[in-house]
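Only one protein chain is missing from this complex, and each of the others stays in its spot.
A, B and C label the chains in the order they appear, each numbered from 1.
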Amino acid sequence: MRNLLVHYGTPLGAVTAADSVSFSLRAGERLGVVGESGSGKSTLALAILRMIKPPGRIDAGEVWLDGVNLLALSDEAMRQVRLARIALIPQGSMNSLNPVMRIKDQIADALRDHGLAPSRRQVEERVRELLESVGLRPEVADMFPHELSGGMKQRACIAIAISLRPRVIIADEPTSALDVVVQKQVMETLARVQKDLGASVILVGHDMGLMAQFVDRLGVMYAGRLIEVSPVRDIFTQPLHPYTEMLIASLPSLEQKGTFRGIPGLIPLLRDLPPGCAFHPRCPHAVDRCRAEEPRLREIRPAGWAACHLR
Amino acid sequence: MRADYLARRVGVFVLIVWLAATLNFFLPRLSGQDPVRATLLQQASLGGHVQTGLEAMVKEYERRFGLDRPLWKQYVTYLRDVSRFDFNYSISSYPRTVNSIIAEAIPWTVGLLGITTVLSFTIGTLLGALLAWPGAPRWMRLLMPPLWALHAIPFFLLGLILMYLLAFRMQLLPMFGGYTAGAFPGLTLTFVGDVIAHSILPALSIVLVATGGWALGMRGMMVTTQGEDYVTFAEAKGLRRLTIFLRYCVRNAILPQTTALALALGNILSGAVLVEVIFGYPGVGTILFHAIRENDHFLIQGIVFTVIVALGVATLILDVLYPLLDPRISYRRT
Amino acid sequence: MRSATAALHYVRRNISLAVGIVLLLALALFVGIGHLVVDTGKSRPLSAPAVRPPSAEHPFGTDRQGRDLLATMVAGTPLTLRIGFIAGFLGVGIGSLLGFVSAYYRGTVDTVIRGVVDIGLTVPGLLVLIIIAVSVKKGLTVDQMAIIVASLAWLNPARTIRAQVLSLRERGYVEVARLSGMSGPEIIVKELMPNLLPYLAATLVNAVSSAILASVGLEVLGLGPIDSPTLGMTLYWVNFNAALINGWWWWWSAPLAIILVVFLGLFFLTVGLDEIANPRLRRAV
Partner (left out) sequence: MSTLLEARRVTKIFGGGLFDRTSTLALDDFSLAIDGDRPSITAVVGESGSGKTTLSRLLLGLTAPTEGRVRYEGRDLQAMSRAEWRAFRRDVQVIFQDPYEVYNPFYRVDHVLATPVAKFRLASSRAAARGLIEDVLRAVGLRPEETLGRFPHQLSGGQRQRVMVARALLLKPRVILADEPVSMVDASLRATILASLRRMNAELGISILYITHDLTTAYQISDNIVVLYRGSVAEAGDVELVVKQPRHPYTQLLLSSIPQASAARTWMTDNAMASAAVYDAAGAGCKFAARCPSVASRCREAAPPLFQTDRHRAVSCYLHQDAPSLAPEAMVSAFALPSVTRGRRS
């Protein structure tokens, strides 16, 4: 695994959901992408898989995986890449499994459509193996989704995602609908299968706590732009961007009481962005330049990138 | 759970049949006098070739449902008869029994309705599914407006138009009846061919109208299904477009279609009755038409009751089979 | 002013709605102008020579009993529509009342109403109507006809509106309204109704259309108001006199064309209203 470089713009009609986002991902790395609602983080996940639906579209940019530009592939070649090389773990909205198919059939059709057509015995064997690797009992293979709990469904989704040993796993808010206890179990499962496969993980979400505990490096999105990318420890000790700093300050903790405070102002709408830096109306340090000129993502300290004029 | 479901469903069926029978019994008596009796007496007083039979019928009717007997006793007698499918004699064609007349007509109606329902459901559902598929050819989209328009027209009106154009003007197909008058009914090739030729027009007028409805419903469901998370995930699994289309979209979108089928049967049947009348097709609808014209109350009651029971059975079968399509059903409460 | 242009703009996008309105307006014009220029008395039998093809004097021709068909259409169309509207309004009125009560109050009321509706819907409506029509005395009037048709017309509205209210009543704003001191009927009228208006309209048009269909069906079977020149009765006479095989094409073309316009108009109106009532469809357009 060499480099994954994403760099693209996606106008949804007149709306730019993600603008000039670029980053690289190393083999075996866990990268987090965090953002509040409307920050374009889910668009990013779908864009890497080339699954942006009209009226959205990818206008420019490149996604490199092991020396291949995914955006230049044919539709059929891209289909082969999905799951086999880049797999998605969908949002934990409990609705990602086909309600009328048994779990084993939902794994089997993925194997079959990727040219693996082994015997029924082999399929059963592989399904059992996969379920076991995510901590599910073999009986689950013959069950329907409605017979599983939320955590079990999400584990089944992980089993599907790793069925072809992908290089990159994109997890889009995988635990957003789960209770904390189950969330921890699911994330531990994800961490373990990732280690076994040696795959990289892109975790997309809004929960800073989950990011702090799970990822190696964290990208922060605001209004469709990546405004900071740093190793996760640095972000929490010395954030570079004022938004990151205020976001962290707004999080309640279990350590100390009464220390958190919100960010005043509103999250801007993507169709109505302020000129210059999108954060300037809420930024306490904003200067004239912030109102006029949009900052670019620059390396401010080793491995620490931020898009802010003040740095 | 499944036994519960079955028991509840059969219970509903019995309830429907009982209600239909009760309605059949009480409605004619609501007007104060007994219209059945009135008709019988009127027919008897008119005289004619069947007078002796009619007098016997009046006597028989008096014996069973005599007004001197309390209403509930009449009702019990009636329920007993109905449960044995005994609907008495036909008033207009005495001494034939209502049963024998209905039995003769039923194969025609079941054949026509069964085939047209299956055809229109299959074609419509398929068409609706294809219409929602991004890979569908463009000409298909042009089918939509005519289908919509046809869907809005009552079956029998389309029947009239088709009959005028194809049978009367172009003389392509026979106009009336189930087979050519004078033909010898039997399992010969010519007779079967004759029957098919006669059924094309009535069948066409039902299929053309009904297909649009199924197509519309299926297209709507497909659009909904395509927005579901499991379809997005299926795409992320790198499945072939055909796999996603068939096993994820169509498979789920067809579920509400099937539930709708049970409800639609009643409407199709109501429409088919009129189609039969227009084409003089020897099915239940035409018999009903004649029965109404001749005030043959026993025959009317017998037909209505039989049809409601038959429809009840059809929907019962559909409902019992439905859990095979949708694994969630045995858990869901209705 | 602005809302008027906005409405016009919307209608231009909602083609179905526009088509429906135009068709029904055209029909209304035909009837309205017809009543001014045509002597509807000619719709009575023996007021014209029998079985004449269209001519200057009888633009739509005449039938075998000596009715002028143009006069018959002008007189009969509003009668048929009247049956449809009376039955439709009664049906939707009763149906939505039951639907609202059933879904909002739940419990035993709901179980009973839902049971009756579910069973009623599985029974072929026309057959039940036939039994009713046969049972009541002969010589129906148009209004009695409407009431007979209405006796089943409430089933479908009750069912669909119950389903809509069921989904709406789970919304948070119903709860908030209750906590703000609103009573049950008040919540139904002020909180639920406004959101269901387009839906109710679509249901109404649908019910009118079904009622007309049912009434025409009964009439073709000979169970209608024999003395009235409604569209369905005209078709009954067409069938009775075997006009089709006798080549009297004008006799059936006129009522057929008008019924087609009625059904198509109502159908496109429903589709258009559905588009307003159902935001998901609106987005898909």
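Quick note on the criterion: a contact is a pair of C-beta atoms (placed from the backbone, for glycine too) under 8 Å apart; a residue touches a chain by one contact, two chains touch by 3 or more.
If you're wondering where the values come from, they're calculated on a predicted model, not measured in any experiment.
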Given A:P118, A:P138 or A:G209, the correct residue touching the omitted chain is A:G209
Given A:I267, A:A286 or A:L310, the one touching the chain that is not displayed = A:I267
Out of A:L44, A:V123 or A:L247, which touches the unshown chain?
-> A:L247
Against the hidden chain, chain A presents residues 36-37, 135-136, 149, 151-152, 155, 179-185, 187-189, 191-192, 206-214, 232-233, 236-237, 246-248, 250-255, 257-258, 260-264, 266-267
Against the hidden chain, chain C presents residues 171-173, 175-182, 191, 194-195
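Here is the rule we use: only the chains that are shown with their structure count from here on.
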Most widely separated chain from chain B, with each centre as the mean of CA atoms = A
Please report how many Å separate the Cα centroid of chain A from that of chain C, as a whole number.
-> 53
Would you mind pulling out the distance in Å between where the CA atoms of chain A average out and where those of chain B do?
-> 54
Where the centres are mean C-alpha positions, what is the separation of chain B from chain C, in Å?
-> 22
Mind pulling the residue numbers of chain B that touch at least two other chains?
-> none
Where chain A touches two or more other chains, by residue = none
Within their complex, state which residues of chain A touch chain B.
-> 49, 51, 79-84, 87-88, 90-91, 93, 95-101, 109-110, 113-114, 144, 146, 157, 160
So, in the complex, the side of chain B touching chain A is made of residues 228-230, 232-240, 243, 247-248, 251-252, 255, 325-328, 331
For chain B, which residues count as touching chain C in their complex?
-> 12, 15-16, 19-20, 23-24, 27-28, 30-31, 35, 148-149, 151-154, 156-157, 160-161, 163-164, 168, 175, 220, 223-224, 262-263, 265-267, 269-271, 273-274, 277-278, 288-289, 292-293, 297, 300-301, 303-304, 307-308, 311-312, 315
